[in-house]
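Incomplete set of chains, arranged as in the complex.
When the chains are written out, they are named A, B and C in that same order, and each has its own residue count from 1.
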Amino acid sequence: MDRIRAAIVGGSGYGGGELLRLLAAHPFVEVVEVTAQRAAGKPVHAIHENLLGTSDLVFTDRAPPALAREVDVLFFALPHGEAAGRMREVFDAAPPVRVIDLSGDFRLRDPEAWAAAYGKPHPAPDLLASFVYGCPEAAREEVRAARRVANPGCFATGAILALLPLARSGRLEGRVAVNGVTGSSGSGTDPKPGTHHPERAADFRAYRPLVHQHVPEIEAALRAAGARGLSLAMVPHSGPFVRGIFTTAYFFPASPLSSPEVAALYRATCEGEPFLRLRSETPRVGVVCGTNYGDLSFAVSADGRTVVCLSAIDNLVKGMAGQAIQNLNLMFGLEETAGLRAPGMHP
Amino acid sequence: MDRIRAAIVGGSGYGGGELLRLLAAHPFVEVVEVTAQRAAGKPVHAIHENLLGTSDLVFTDRAPPALAREVDVLFFALPHGEAAGRMREVFDAAPPVRVIDLSGDFRLRDPEAWAAAYGKPHPAPDLLASFVYGCPEAAREEVRAARRVANPGCFATGAILALLPLARSGRLEGRVAVNGVTGSSGSGTDPKPGTHHPERAADFRAYRPLVHQHVPEIEAALRAAGARGLSLAMVPHSGPFVRGIFTTAYFFPASPLSSPEVAALYRATCEGEPFLRLRSETPRVGVVCGTNYGDLSFAVSADGRTVVCLSAIDNLVKGMAGQAIQNLNLMFGLEETAGLRAPGMHP
Amino acid sequence: MDRIRAAIVGGSGYGGGELLRLLAAHPFVEVVEVTAQRAAGKPVHAIHENLLGTSDLVFTDRAPPALAREVDVLFFALPHGEAAGRMREVFDAAPPVRVIDLSGDFRLRDPEAWAAAYGKPHPAPDLLASFVYGCPEAAREEVRAARRVANPGCFATGAILALLPLARSGRLEGRVAVNGVTGSSGSGTDPKPGTHHPERAADFRAYRPLVHQHVPEIEAALRAAGARGLSLAMVPHSGPFVRGIFTTAYFFPASPLSSPEVAALYRATCEGEPFLRLRSETPRVGVVCGTNYGDLSFAVSADGRTVVCLSAIDNLVKGMAGQAIQNLNLMFGLEETAGLRAPGMHP
């Protein structure tokens, strides 16, 4: 079988680095080019030092349309807002190319919802509906059939996986509190005050309470899975670790749910899923790092009136590059776990 | 003025160490003795290495009743469950002695509630009602009048301070989700799997979801402050930092609350409070470390149907030893901030 | 080709966990059994949570001789001192079995040197000379021919790799200062005061200055490579990270060495070595984590009278399990990098 030819647009960030790291071990995909405006001409290992000895690629600055004509699939790993304006010329240049966009630019179908979440009009609103939201556990068949995939946000992935069992049951409705905690790698490669080590190393804080831009994509995915009248109250937090997102969701069902009922919902959702692991105790960020796993757990109060849904993921893998490769595998009819089977490290 | 004579029972833990550190700078209190069974005969700086050059005390193993006869106030900093059985003999030996207990042994007035929270009958149920729950911001006058104070739990302090403005308004009712995150010092001085550095340093996890023993003391304190029909859903988490507790509480009011209304409640609660700081942005654990401050903030959703209440404290100071000294100051009619004014470090 | 059958004796520690993690991806080796007295009967993923979904093995408590008769190679990952007394019965039971011992029990050939380093007589001194010291970069051919390999210590690996280029040149002699810094995973899985998170997370300290037991094995390996009259002054340190060892060695040559001369020595040593990477700037612990790489660099003072030799390794991989697998590959005539090619993570 010929290897699938992939290129990465904007590969000097952490997302691009993880795509390169994971695809280096993929049996059916070859990364033939990776672009990065600021790093053009440098070997990828000059930026992603872990790839010294693994990758001989050199960053280029070719424009996406030219790239698109030569590859089977294009990963967009640009900063949020940059892919939106450049996608049309890609599709014009190479209509059959498959695209997986890691940014938030195509995650919502409704231009007005997008504008509300991102604070500006979408530059290519007519393209929004051509993208499939690429959360395989929530919408595997849509992904299989897709040529254009919007890869979910990291907080969104954590929240969707935690709540998916309840959403599918049709029991999820009303106000749900979603408490998310992310490591510092979620802020990207550019140093900034919130990721300055002296400030971050022993700190814990909230940010953008109740107004994070991932809320609409979570609500949309959960509604599509069966939730009704859902309204999320989400507060993201910054924790002093590098990788991982931990989600704690609080749901107060209108009528009581028993622990065995909830357990059955989680088992049903996790069964057969290659990347969901139902933990008997709490998920742990430290146990999913480096992997595409989403570890889940739950708790139900004695009176059945409170259900707590827990998940842990690696924000850069399941919350970004790993999920993108999982989507690629589905889009090309490969085994879903290809290139994604390596266990994480412990400790 | 004669200095108040204080002794610490069980001073080899982090709580005892913080009492010694903070009282070393107290203008009106002298620690005359500190006991520690396992460390008797050792200088306190052999255990609390930070006190080398500050304290010349040596741990003793005298029994609490003997101690009580010689001091004005006795701090109990024993592991949970150990103070309960030894308190009666203290009061018999020295009826007028003032006692501040840092454990959970006397935080609930109702023996049945205590037994439910701690999983065993209380060994001295008739003494429970003689203790005042020592959260000065919630019950300053009771503390002033008290001879026996049960110092609040660390998670409890964080949750009570975060929700106190809403409780006082009479608007707090129904199900409230309380998400707490603690640093590793909350686990005490004994090494254990959950605080083993290789396991903790890059991890984040939940524990005891919905069944933590601090829930009843939080509910009781908030009800006393004005909450109605309150039912907390609390999930504690372990974060990879040493000091601090961050609390994120989610409240869905029956009728909408506006952001200015909530702001007014927070301002009213914080005004005049020497240790509450209303932050315009998020509280930060890193900014309260080492201090007795509780930093507060809040967010209200656009529709007024969700209120998020945030707090950050140092679990060992405001959540333990600092609050205990604040209680001492009130009990002895001292200035409330005596010995507690040193700012924290940054970074 | 039939897969090589391997078993691990004492597989519940971090070394055993890393053997399992890395061998899960080895194309030619199958782990058929792993023992752990305290965890017998439990699935390996109950202890090594990262292996949930990767390994279905269950810990057994079979004795090493019985195991040895059924496998091609036996890894010993017991605590230091435990393998020494059990090795003879293994060789008696299964003379042809290959053994790779991760402990310090067989790293020195001279029983007296061993007794001096470890503070007690060796229980099987006649077996010492039958083991080859398994540092492939220093002694590849000996390893290829070996049936019994003593895997180097973690600090030893870092120091040997840093100084190997100078040793080979014949220029290394006299007093050399070796400053080593290890992450907390080097202390093993059992919680202890020095790895208690509140104590370790923001600390840095030295331990066992000038008397660490790895010194004799480093000196022996460097002498075998060409150093003369070498005497190491080594101070190990504990740093607040989990994985990695950073080594800074200071050498004051009797006659000046120029930077180009030293560069040529490093290039000559690194050339063709699959796991040595010569870095133009400083090595970084964060860049080798999870991998079998040893990253090297050096600096020479303007007057040529001081040479600084730097290395970074992952203590659990190149300093332990990865090097053990590299040794296995050589002992069985496999490609040296088999199972060890996955790049590390960044960040």
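By definition in this document, contacts are C-beta pairs under 8 Å (C-beta built on N, C-alpha and C of every residue); 3 or more make two chains touch, one makes a residue touch a chain.
Since we're looking at a predicted model, the values are computed, not measured.
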item: Given 3 placed chains, full-complex copy number; value: 4
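Following the convention adopted for this analysis, only the chains that are shown with their structure count from here on.
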item: Nearest-to-centre chain - CA centroid comparison; value: A
item: Distance between the centres, which are taken as Cα means, of subunit C and subunit B, whole angstrom; value: 46
item: Averaged-CA centre spacing for the pair subunit B and subunit A, given as whole angstrom; value: 39
item: Centroid distance [mean C-alpha coordinates] between subunit C and subunit A, Å; value: 37
item: Residues within subunit B bordering two or more other chains; value: 198, 201-202, 240-242
item: Touching residues (chain side subunit A, partner subunit C) in the complex; value: 14, 17, 21, 24-25, 48-55, 185, 201-202, 242-243, 277, 284, 287, 289-291, 293, 341-347
item: Subunit B to subunit A touching residues, read off their complex; value: 175, 177, 179, 181, 198-199, 201-207, 209-210, 231, 233, 235, 237, 239-244, 246, 248, 250, 252, 282-287, 289, 297, 299-301, 305-306, 308, 310, 312, 347
item: In the complex, subunit C residues that touch subunit B; value: 14, 183-185, 187, 189-193, 195-198, 200-202, 240-242
